[in-house]
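Excluded from the complex is one protein chain; the other protein chains are retained at their positions.
Now for chain A:
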Amino acid sequence: MYITVRDRPGSDQEPSASGTTARPPVGRVVILLGLVSLLTDVSSESVSAILPLYLTVVVGLSPVAYGLIDGLYQGVSALVRLGGGWLSDASDRPKWVAFLGYGLSAIARVFLLFATGAAGIAAVVTADRIGKGIRTAPRDAMISTATPSEHLGRAFGVHRMLDTIGAALGPLIAFGLLLLVPDGYSVVLVVSLAFALAGVALLGLLGPDVRSRRDRSPQAGPTPPPFRWRDLTDRRLRPLLVISGVLGLLTVGDGFIYLALLDHGGVNVSWFPLFYVGTNLAYLLLAVPIGQLADRIGRARILVVGHLALVGAYLCSVLPTSTAAATAGTLLLLGTFYAATDGVIAAIAGRLVPVQARTSGIAAAQTVVAVARMLASAGFGLLWFLLGPAAAMGTVAALLVVAVLVAATRISRLDGAEVTP
C-alpha cells in the first residue's frame, strides 16, 4: 500500500494539482491515529480471542454466566458515546477526550490481570467498552478536521485499514503466545496491556492536538460559537440519521450470518470460530479502495449502495448449495459492507454539522446505527425461530432492498449538501 505522509495537515487544504494519476496524500494525523488504533486493537482483540477460554479453563466459569452480566451493559455504550462527543466539542479538545478513552481501556487491562469471578471480569470489560465509547467519536472528529473534505473517504479508509490490521493481528498474537506458553493466559493479558500502554503513549506524546474550532483558518470566517445541542438538529444531518437508522434496523448482527452458514452444515463447523477473521481480512483490504471510490462518486451513494453487499451476504449465507465458495463469498460481502459503511458514515457526519458540533455529529450518527442494529438483532432473533434461517434471511434481505431503494432517493441531497470546511 502506497501512502504518502505529509507533515502539516493544514497544507492539505489546496486541491492536488499533480493530475489525476497522483494519489492524494494521507495526513500524518490519520496515520498516527491509525497506528494508535492498531496498537489498541491488538490489545483488545487478543484478549477477546482468549477470554472465553480463559473463563472456562482458568476462572472455571461458564461464559453463559459472563454473557448474562455482559448483556446488562450493552446500552451504556451508546450514552457514553454521546457524552464523549459533547465533552470533546464543548472543550474543543478531542485529543485529550480520546486520550481519556484510550487510557480507561488501558487501566481496565491492568485490573483484568487481577479480576476473578464473572462480575469482576464483566466490570472490567464494561470499563473497556466505556473507554471505546468515549474515544471513537473524538478520534474520528480529529481525522475529519485534519483532512480536506474531498479526501475524507480515503483518510477514513486508511484509518480503518490500520485499525482492522490490529484486530486481525490480536488473535494471532494471542494464540501464538498460547503455543509458546501452554495455558499462558496471564502472558496474553500482560502482552495485551503492553500494547494498550504503547497506544496511549503514542497518542499522548505524539498525537497532534487537533482542535476543530481553534484551527479554523481565518478566511473561513469568524471563530465559530461554542457547541450547543441545537447544532445537532442541523437540516443537513437529519436525513443521514434517518437513513442510517432505517438501514441499521435491517442490519442483523454478523453472529446470525455466521450461524446461518453453520446451520445447513455445508462447511466444517471447526472453521466457525475463524469466520470473523475472513470478514476482517476483506474489510482491511477493501477499506482504502472503497473509501477512494466514495470520494470520487459520492460518500452517501457508497454508504447506501454498500448495504447491497449486506443483502448479498444475507442471501449467500443461506444458499441451498452451501460450499466453501459460498462461505468465502459471504465473508467477502460482509467485509465489503463494513468497508462501505463504518468509516464512510463518520466521513459524512463530520461535515454535515457546524464545526463546533463535529464530534457530537459523528457520535450521533454512530449511536443511531448502534442502537438500530441492537434492535435489529433482537427482532431478527424472533424471525429466526419463527421462519428458520433461510426464510428469515430472505425476508430481511427483501426489506433491505426496499429500504436501499427508498434511501437512494435521498442520496443526491446528501452528497450535494453543503459541507462544513
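The rule is short, and it goes like this: a residue touches a chain if its C-beta (ideal position, glycine included) is under 8 Å from a C-beta of that chain, and two chains touch if they have at least 3 such contacts; residues count from 1.
Keep in mind that, in the parts below, contacts and distances are computed from a predicted model.
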Listed names "M48 family metallopeptidase", "ABC-2 type transport system permease protein", "PD40 domain-containing protein" or "LVIVD repeat-containing protein", with the criterion being the UniProt name of the chain not displayed: "PD40 domain-containing protein"
Residue among A:A98, A:A127, A:L177 or A:L400 touching the omitted chain: A:L177
Residue in contact with the excluded chain [from A:V76, A:V242, A:L274 or A:A391]: A:L274
For chain A, the residues touching the chain missing from this view: 48-49, 52-53, 56-71, 117-119, 125, 167, 172, 175-187, 190-191, 193-194, 197-198, 201-202, 205-206, 253-255, 258-259, 262, 268-274, 276-277, 279-280, 283, 338, 370, 373, 377-378, 381-382, 384-386
